[in-house]
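Accompanying notes for the structure given below.
Note that this complex is displayed minus one protein chain, with the remaining chains in position.
And then subunit A:
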Amino acid sequence: MDKQPLNEQNFEKAVKSYQPKPPYVLNCIKAFIVGGLICVFGELLSQMYVHWFDYSEENAMNPTVATLILLAALATGFGVYDKLGQFAGAGSAVPVTGFANSITSAALEHKSEGLVLGVATNLFKLAGSVIVFGVVAAYVLGIIRYVWSLIF
């Protein structure tokens, strides 16, 4: 090890050599299995809504997503989802259940600050970026596609 003093420039480089290398393959397998199973469960739910509650294939997506969000919010409340998140990484963050988890956990975390300033204000602390980027992207692409359809 060379003994040059730490400064802002070489800090990130120096830190990197002490960080453990993540087990890429193992993490990917975990994410694949957990994420895949959540999607299979979603497919099961949507087929259930189509067969028993007379939803069309397209409309079944709404109750399916709502059910998954309810289950994920409850699992976050019981502290189960965070344990799953530590095991599965992106496998539990990327499905819509991860969106519900980020909303519920942000709300829970700030509960001590009160219902208005704590829970309600921080509800979208983590999920807000998803909605902002989604809406901005969809709005811009929507305008492009609309103008495109007017010209051609």
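For the reader, a short list of remarks on this structure follows.
Here is the rule we go by: a residue touches a chain if its C-beta (ideal position, glycine included) is under 8 Å from a C-beta of that chain, and two chains touch if they have at least 3 such contacts; residues count from 1.
The rule is short, and it goes like this: contacts and distances are computed from a predicted model.
Taking the options "AAA family ATPase", "Stage V sporulation protein AE", "Branched-chain amino acid ABC transporter permease" or "FAD-dependent oxidoreductase" in turn, only "Stage V sporulation protein AE" matches the UniProt protein name of the chain that is not displayed.
For subunit A, the residues touching the chain absent from view are 22, 24, 27-28, 30-40, 42-47, 61-66, 68-70, 73-74, 76-79, 82, 88-91, 93-100, 102-104, 107-109, 111-112, 115, 119-120, 123, 126-127, 129-135, 137-139, 141-146.
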